[in-house]
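Every protein chain of the complex appears in place save one, which is left out.
Naming follows writing order (A, B and C), and every chain is counted from residue 1.
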């Protein structure tokens, strides 16, 4: 870490800083500049609360040097992780082939889900999404079918071969969801639910980790680190839009995170253009843009009857729209030497 | 809800919209304007996913009319709620007297906590904060003392009379934390951890609910509604800063939420100027500003040795600074006909 | 506009609202719902300050129905505008062919600019960017060469045929910049410099209008409307990134604005991935993503020696990188049935 001293900092204050650094097991390097003194602290700052140095007399600001995550970083693993989704269709996130996961926001009933699942498979996707436990902003809204929904998802997998990606909201649901799902989804609202991250970190199935609405990239990778620190390296990052002042979309989809994740991490990153925009009419173009940006996969909300969808009707596309999108994506993927 | 049709919407499309509304149990009112047709839908829209109407052909946009929360709203209860904190000093949030809760970010050891607790009491506060379970951005950071920390907090209550406010991070911790705490704190990262909200909603102790980093006021009140919908009306809202582009502070503290909460809800709202700014040097002025804005309480991080604090040293003030702040707050409170 | 009354609004308050609406020349439509009364106001709300209705006793909120812009909207013109850039290479924004404009952030000297201009042309671009007047955050930074820079740009056009796109910062510079430029660029900081918008609205050359750092889409289109309201319909919108909490990029590039602009406006929209990310290493993928999202053009910072660039070295790509990008873009463009 770099500690910038105030212009008026005294020699004693600089010495006090160096002493505190030594207490922390770091070595210091004092640089007396033209306008102010800077102290460079050498050693592993990851386990320390470096922020507290800010409050030390004479200190103006503290700037960390090291990224605080390790297992998720490219420095630990240079080659990209390629994580199989499960199911029998061979989908995976992180390889040359782009994973497409589609399905309804929530499992509403058996007929609905099976109909959509068949359409999703036919369109060429390899994963099926669908919530059995739904985190809803209002306590009065439909909260999902629970285990019944999981059973329907498992049946759909049997019939189609699609890998089942479904959300787990709470530590007590982990065993149950694990019984049916191929991939645990951790939702944006739970990205910093650390007990849940640890719990899925002890499982042996991939975790699709959605970025929190206002999480920094560093916080996002540290959430992955929570999972990985318990032994589960199968983390698939998912960008699903951030909250900004923009009003024409429900969330702002920042696609530059895709190349940045590829630069600093070995983990695959998929994009959710449905949550990421909130409007079905923006989904097709943003699917194309995400793939062109290098995304390792897409997760798309698809419903056979959006007008009657119990949840997220506004952003769900129809199966026929999905089919068209998939055809377009094939061409985009080829243009960057990948496949869908 | 109001449904604005596109300029080019056909008569059939308008009819289809009215039919969908009737299916939802709503009555419609079609207004043919100079430039476009607007459909006003009458009935309780709270249980419906009104968003799905956006995806219906011919619809341009959908505007909800009703606030989606009920129990938390001032329409249900016009007088302000006044919620006792517990402890033996008579602190409460929501009355004329402003509640001050202070203490370290985390319980580090018995000596530390008791020393700070005595100073906090002496400064005139009625609540003691301190984390035994700490949600930390990095899995490698200090995670709290767990039950040992809770025991120390309970001892401090016995010795000082201060009400104990401490965080619960997970549903499985609810019984344990409930055994020691006077007030359950739900942290910002868990504001939309709905299973946790339900779990504390079934308890008989106050819940200090922190606003999520990028939660809207509506989402914040709906989180309170989750707790209240299970029977626990003792919800104390806590503004702790939002994430914006600003860099001189760790979070932006939006104090206008205080009068707005008083306008739309009967729940008390306290302010956390420590998390809300991230820097000890901004805390005193923001304490004063929060009280002047009408806050029902403050929750302040205070540490006897911030340079060695295990967590949040940057934003912790010292006991002597707390004492000074309290003296200043007394004068501000009097200026608006309240007490500290 | 829709006026939602408070639950406790009296009949007299509703009548007062209707009277105010009539004073404004609007007709009203009162809808008495189960929980509250809503007043729909019919008539052109664009010239009114509808916000003032919020302050009327008994009013809870006011929701505008009409988009406040007209000339820029798709309702006025259904077919897309196709705006020639000038120069002799036939570049245009808004047609099947995607316009690529590249060049240095600022014109530094004749040798630099001519070298870059030739490389830009060779790479296949049809427009040359380069600032002669530079808006700089610090008054101590390089402010551009002024007219000398414009002369160099004009020479580059003569030698290469590239259309010259360069910024005008102030109304007094309009005649001078107009003498040399093919396209007036209005920078993000000046998006709401209305006097400048009017001044370029009286010219007969295209205006590349950059979105302000935190402008909503509505404000962006209203800025275009300022230009168009003075008779100049040749407005090319340019998305250059918005300010958010994100830290890995200097700005967040929200590509969903591209399909949204195409939905609500007939104006072309180009994307600036250099300003839009702030880092050269993110530019190539975001060029691809922008084209896949449907952008009508790109404006890219390119410098033959970024290490010595006087401005924006961090986000400038080299000519050889530009060449590679252009080859990749050709394939992406073909995948969506367009050309570069």
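Convention: a contact is a pair of C-beta atoms (placed from the backbone, for glycine too) under 8 Å apart; a residue touches a chain by one contact, two chains touch by 3 or more.
Given the structure is predicted, the values throughout are model-derived calculations rather than measurements.
Q: The chain left out touches which of the shown chains?
A: A, B, C
Q: Please pick, from B:255, B:270 or B:299, the residue that touches the omitted chain in the full complex.
A: Of the listed residues, the one touching the omitted chain is B:255.
Q: From the listed residues C:126, C:185 or C:311, report the one that touches the chain absent from this view.
A: The missing chain is touched by C:311.
Q: When the complex is taken as a whole, what residues of chain B touch the one chain not shown?
A: Residues touching the hidden chain, for chain B, are 214, 216-218, 242, 244-249, 252-260, 263-264, 276-277, 281-282, 284-286, 288-294, 328, 331-332, 334-336.
Q: Touching the hidden chain in the full complex, which residues of chain C are there? Just list them.
A: Counting only chain C, the missing chain is touched by 20, 46-47, 49, 51-56, 62, 68-69, 135-142, 169-172, 189-190, 192-196, 213-214, 219, 222, 225-226, 229, 243, 279-280, 306-316.
Q: Please output the residues of chain A touching the missing chain, sorted low to high.
A: Looking at chain A, the ones touching the missing chain are residues 2, 4, 7, 29, 31, 33-36, 38, 40, 42-44, 63, 65-66, 75, 243-245.
The rule we apply is simple: only the chains that are shown with their structure count from here on.
Q: Relative to chain C, which chain's C-alpha centre is the most remote?
A: B
Q: Any idea how many Å lie between the Cα centroids of chain B and chain C?
A: 38
Q: List the centre-to-centre spacing of chain A and chain C in whole Å, with centres computed as mean CA coordinates.
A: Whole-Å distance between the two chain centres: 31.
Q: Quick one: report the Å distance separating chain A from chain B, using the average Cα coordinate of each chain.
A: 26
Q: For chain A, which residues are shared contacts with two or more other chains?
A: 214
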